[in-house]
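Please find one structure pasted underneath; my questions will follow.
Only one protein chain is missing from this complex, and each of the others stays in its spot.
Our next item is chain A:
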Amino acid sequence: MKLRINGEWLTVPETVDTIGELLGHFQLDQRVVIVEQNETILEKESRSDNKVQDGDSIEIVQFVGGG
């Protein structure tokens, strides 16, 4: 499945079914992030229900502390 993630087309395994699993795939599931799917910001609670589909445009912003 091809997804446009943070502006770049990436191929992710077909086993990735939801936004929650996508975050797990990128090892971001334990991090504080904001996720936007096709220009809609997702509530944290709904990430495990939101399905990802081929061609989706997904933005993931992680809050980091360094400086």
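One rule holds for everything that comes next: a contact is a pair of C-beta atoms (placed from the backbone, for glycine too) under 8 Å apart; a residue touches a chain by one contact, two chains touch by 3 or more; residues count from 1.
Operating definition for what follows: contacts and distances are computed from a predicted model.
**Q** For the complex's missing chain, which UniProt name, "ABC transporter substrate-binding protein", "Adenylyltransferase and sulfurtransferase", "Stage V sporulation protein AC" or "Multicomponent Na+:H+ antiporter subunit D"?
**A** "Adenylyltransferase and sulfurtransferase"
**Q** In the full complex, which bits of chain A touch the chain not displayed? Write them out.
**A** Residues of chain A in contact with the hidden chain: 5-8, 30-32, 34, 36, 41, 44, 59-67.
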